[in-house]
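With one protein chain held back, the other chains of the complex are shown just where they sit.
So, chain A:
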C-alpha cells in the first residue's frame, strides 16, 4: 500500500513539475513537423510543457482574444498587429519565416512553371480557369492567398466554379487538391511533409512576396489575469535564443531547410 502511494506521489510530482502552457499555433506550423523537434527541447530546458492547439490563424487569434490560451504563434502580420493594438496581446515578436509555394498537377495546364512572379502565376491560372483549391478558412495561408490575388489585380468574388474554397485545414485542402489535380497555394513545410501527393508537384516558388513570417504573441495578462504570462515570456526568450536558432535552421526534410530563424536576440 505504501509502495503504491509512493508511486502515485512520484507520478503526481512529475506531473506537477512540468508547468503546462497553452499555445495556439497554425496548422502549417504543426504539419511541418517542427513542433515535434522544438517541444521536447523546450520541456528539457525550461521545464514548461507546451500544449499545442493546432488551429487556423483566425481561430488562434479568437482563442487569444477570449483568453483561452497563454500565447499564440501565427503568421498573418496585419491580423497580428490588429490583435496587439486592440490590447489582446502584449507585443509581437518575429521568430522565423518559411515560404509559400504553388503546387499543381504535373501537366500544368496553365503553364505557371514558366511564370516570373507570383502575380503572373496566379494570373495564368485565372486566365486558363484551371481548378484551384483555396483554404477559404480565414487562416494565415488563406489571407496570404487573397492578398496575392489582389496583388495580381483579380477579385476572388468574381471567380467561377474553377475556384474552390473548401474551408478546411492545410492537409485536408491538399488532399482535395490532390484528388482534383488542382492548383493550390501551400507553405513549403506542409507540402514536403504531405503524404498523399498523387499527381501534384511543386510548380512555382521563390518570389519574395511568398515569404511567410511567423510571430509569437503572449496574451495580455492585464486583460486576462489567469493567463500564464511568466511561462509565455520564458518561451519567448527561448524561441529567440541560441538553441531555438540551431534547431529551426537545422530542421530539414529530404535535405531541404524549411524555416529561417530571424528573431532579434533578447537584450
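As a working rule, contacts are C-beta pairs under 8 Å (C-beta built on N, C-alpha and C of every residue); 3 or more make two chains touch, one makes a residue touch a chain; residues count from 1.
Note that in this section contacts and distances are computed from a predicted model.
The chain absent from the displayed complex carries the UniProt protein name "ABC transporter permease subunit", chosen from "Cysteine desulfurase IscS", "Phosphonate C-P lyase system protein PhnK", "Cytochrome c oxidase subunit 2" or "ABC transporter permease subunit". Considering the full assembly, A:224 is the residue among A:77, A:224 or A:245 that touches the omitted chain.
Considering A:116, A:147 or A:196, the position touching the chain not shown turns out to be A:196 (whole complex). Interface note: of A:19, A:68, A:94 or A:205, the residue touching the hidden chain in the full complex is A:68.
Taking the complete complex into account, residues 20, 22, 27, 31, 49, 51-55, 65-68, 169-172, 174-175, 178, 193-197, 224, 226 of chain A touch the chain not shown.
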